[in-house]
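Got a structure here, written out as structure tokens. Questions coming.
One chain of protein is taken out of this complex; the other chains stay put.
Labels run A, B and C following the written order; every chain starts at residue 1.
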Amino acid sequence: MLIVMKPGVLEEDIQNIVSFIEAKGFDAHISRGKINTVIGAVGGKIIDKRAIELIDSVQEVIKITSNHKLVSRAFQKEDTVIKVGNAQIGGTDLAIIAGPCAVESLDQLESVAERLSACGVKFLRGGAFKPRTSPYSFQGLGEEGLKYLRHVADKYNMYVVSEIMEISQIPMLLEYVDIFQVGARNMQNFNLLKELGYIKKPILIKRGLSATIDELLMSAEYVMAGGNRDIILCERGIRTFETATRNTLDISAIPVIKKLSHLPVIVDPSHGTGLRDKVAPMSRAAIAAGADGITVEVHSCPDEALCDGAQSLYPEQFEKLYTELKCIAPILGRTL
Amino acid sequence: MLIVMKPGVLEEDIQNIVSFIEAKGFDAHISRGKINTVIGAVGGKIIDKRAIELIDSVQEVIKITSNHKLVSRAFQKEDTVIKVGNAQIGGTDLAIIAGPCAVESLDQLESVAERLSACGVKFLRGGAFKPRTSPYSFQGLGEEGLKYLRHVADKYNMYVVSEIMEISQIPMLLEYVDIFQVGARNMQNFNLLKELGYIKKPILIKRGLSATIDELLMSAEYVMAGGNRDIILCERGIRTFETATRNTLDISAIPVIKKLSHLPVIVDPSHGTGLRDKVAPMSRAAIAAGADGITVEVHSCPDEALCDGAQSLYPEQFEKLYTELKCIAPILGRTL
Amino acid sequence: MLIVMKPGVLEEDIQNIVSFIEAKGFDAHISRGKINTVIGAVGGKIIDKRAIELIDSVQEVIKITSNHKLVSRAFQKEDTVIKVGNAQIGGTDLAIIAGPCAVESLDQLESVAERLSACGVKFLRGGAFKPRTSPYSFQGLGEEGLKYLRHVADKYNMYVVSEIMEISQIPMLLEYVDIFQVGARNMQNFNLLKELGYIKKPILIKRGLSATIDELLMSAEYVMAGGNRDIILCERGIRTFETATRNTLDISAIPVIKKLSHLPVIVDPSHGTGLRDKVAPMSRAAIAAGADGITVEVHSCPDEALCDGAQSLYPEQFEKLYTELKCIAPILGRTL
Partner (left out) sequence: MLIVMKPGVLEEDIQNIVSFIEAKGFDAHISRGKINTVIGAVGGKIIDKRAIELIDSVQEVIKITSNHKLVSRAFQKEDTVIKVGNAQIGGTDLAIIAGPCAVESLDQLESVAERLSACGVKFLRGGAFKPRTSPYSFQGLGEEGLKYLRHVADKYNMYVVSEIMEISQIPMLLEYVDIFQVGARNMQNFNLLKELGYIKKPILIKRGLSATIDELLMSAEYVMAGGNRDIILCERGIRTFETATRNTLDISAIPVIKKLSHLPVIVDPSHGTGLRDKVAPMSRAAIAAGADGITVEVHSCPDEALCDGAQSLYPEQFEKLYTELKCIAPILGRTL
């Protein structure tokens, strides 16, 4: 923490700040510039920088981003590669996670999984618990849905990705799911994140609608602090003034995160744009920008989907997209 | 729902849309303009408008905001006045909710409640469960904190406002609390909202950081649909590009909500600005703009607060503010 | 400028940075912490901090906000009070600037000025040049409009506030106008600002739709650097994700600016909300938050206004508002 004093403050003011921070357990380093004196505060506990900023002689307090973060490149130089059975996320192979928004029936799931698996997709997604804006909308099949996911994934040699809504569901999901997904609205549900730090399966964390990249990394840190190192970050659109798309998919988050962290980053173009005809262009953009994969909604019959049909791809559209991504992959030294 | 067809579409295209929406249970009303034909769809069930917008002959689909909403002025013309013991929120009296960010000890709570009560404050706030960005920060006293709140509130004839974090806490809070607060991060925790619709105590809902006013009203609707009509809405700042304040307190939300809904609206200037010296100006602004009250953090000794001390007022500052609000109230036909 | 080195960098890396910044004319002060070494760079010329941030051994570069800014409280402690004839802006008196959006005719202007002046309003506003989104909209009366403004203002002992669109209009406006207004879209028209630094009349600068408070202050600095110290800052709404109002009026900008700068701050609730029925609440909020005045659109017959009638007050509405502001003023130690 660096405390920048106002120009022209008295020696007394400086000493007051030094005493204040020493009382909080910090070492103080004074450095006197032509205009401002800067006091470096090292080694103390967590402190709210605003408390110091309110002191009259202080101009500004600057927090130096902590470096011992488990998520950071400073802590681990090489990319994290997460192994899921014989598949991986974050290595040379691109990870494609696909499937319907919600699990609706065994038939629905089988018909789409068959097509996906034939392409080469290894991760099957589907929601069993659906939080909906309206109380009258389809709320998901619950555990029944998880059973279908497991059954169908096993049949086609795929792995299951599904969303966890609350702590109490952890034991149930552990039985059926290979990767736990934390939704955008739960990105800062710290109690949930803490518990997920103790399990032994990968966690896919979606960026909140108004979360900064820094906050997304902090959420990953929360899980890692518990011991679980297998975290996948997912960009899925932020809220801006633009209304032409549901959200603004922040593709530049990919190179930004790649520089700051060793964790794999994927993109969700379905929720990020909310419209089927934008999904393929944004999927290609994500891979071209260096993402480690995508998670995309595909439905055998989107017009009859019980949830988010408008953003689900037809199987044919997905197959075309998959071929395009196959061509882009080697340009970035990746395989699909 | 109004479906605007592209200019120059064929009669066949129009009939296709008509069949499509009739199959979904809507009545269709065709209105042919010089350039566009518009099809009104009336009476069907919930439908994702994007599904129709993806049809090639369609230019735009416009959802007419529903009117039978329980939260709307169309449903109830007169302002909702919520009674809490011998106090009220939403009537002529302004409601001032004050107290520390977190309950820290019985002493801390008593010392601040005594000062607040002497002013005339009727609502005592304080957090017993604190979700924190860092796992190492103070996490709240839990039920112990609720007991202190109840004890101190009873002693000074005040009412308790405290935050609920998850469904499982409802029975416990029912014992101690007069008004349940739903935090900004839980504004779209629909399962929690649904349960709160069944209890018999008022619910104070805080606007999410990136929630539109429309979404805030939808959250209130969720609670009201369960039967609980006593909802207080709370503006507490939205996330924008401006970094000079923690959030941008959207004061204009007050007259906007007042026009759309009959529910009381209050403002939280402490979280809305994040800085003590901005709290008084923004509190005055809120009341001058027509808010039904404020919820504000006050601490006997902010410098030693375990949580958000930088945005807590000193008791003297609060007393000065209270006097100012007393002077502004009659200009708006209110009392304090 | 403070250059924070990555943890674990070599002495060589540190020396490279020191040489780099010394070559640019800075003095370097090294301060070694437990984790990071921080290099203070003092006294050099303007440098793009990103250039240093791209160096591999550097973690972060922090610019310490410059202090010798003419706009800052550090440069001038007391509030700037601008004298315009026998009126003032920024002193004890609140400044009310009112009038139609556009000057339409002499009659229109006289009828509204008479009512305003009877209230006690000293500043008459009106646009002579109107940049419009559509090429088919009314574009303003030009110099004719300025003549009307001068004529009517003189008749009622008022002062003229009108907008300047481009440098070439300066000589013409100097003849007719008492305060030059710079519109939101011109806030960063640096060539225009520079020229306005050389004239001897006050400049009212409106905050751009997506401008930070810091950028608004920088624009004021641009004018002041030329010698003109009479600057009035004007908050008029920023663009956010909320669509219920045209813009989000950032009332908290008032206390923020008041702390950073000695310049007067006013608010434009007409453009800030875009809707007549929000103008009075937001005007009261602005004054209650500590603004030095407001600029508000009033039209004798808003339904026939050629420009922005929907946000113009009826004269009766303005008179009621004026009375309300008169009551709020003394609470803040102001007069009206």
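The working rule: contacts are C-beta pairs under 8 Å (C-beta built on N, C-alpha and C of every residue); 3 or more make two chains touch, one makes a residue touch a chain.
On a predicted model such as this, the values are computed, not experimentally measured, just so you know.
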| message | I'm checking contacts with the chain that's been left out. Which of A:Ser19, A:Ser168, A:Ser252 or A:Thr335 qualifies? | response | A:Ser252
| note | Given C:Asp292, C:Asp308 or C:Glu324, the residue that touches the chain left out of view is C:Asp308
| note | Out of A:Glu175, A:Asp214 or A:Asp303, only one touches the absent chain, namely A:Asp214
| query | Mind pulling the subunit A residues that touch the left-out chain? | reply | 210, 212-214, 238, 240-245, 248-256, 259, 272-273, 277-278, 281-282, 284-290, 324, 327-328, 331-332
| In the full complex, which residues of subunit C touch the absent chain? | 46, 48, 50-51, 53-54, 131-137, 165-166, 185, 188-191, 194, 208-210, 218, 222, 225, 239, 274-277, 303, 308-311
| query | What residue numbers in subunit B mark contact with the hidden partner chain? | reply | 2, 4, 6-8, 29, 31, 33-36, 38, 40, 42-43, 59-60, 62, 64-65, 67-68, 74, 239-241, 243
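The definition used in the following text is that only the chains that are shown with their structure count from here on.
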| Between subunit B and subunit A, distance of the C-alpha-averaged centres to the nearest whole Å | 27
| said: Quick check: what residues of subunit B touch more than one other chain, meaning two or more? | reply: 210, 277
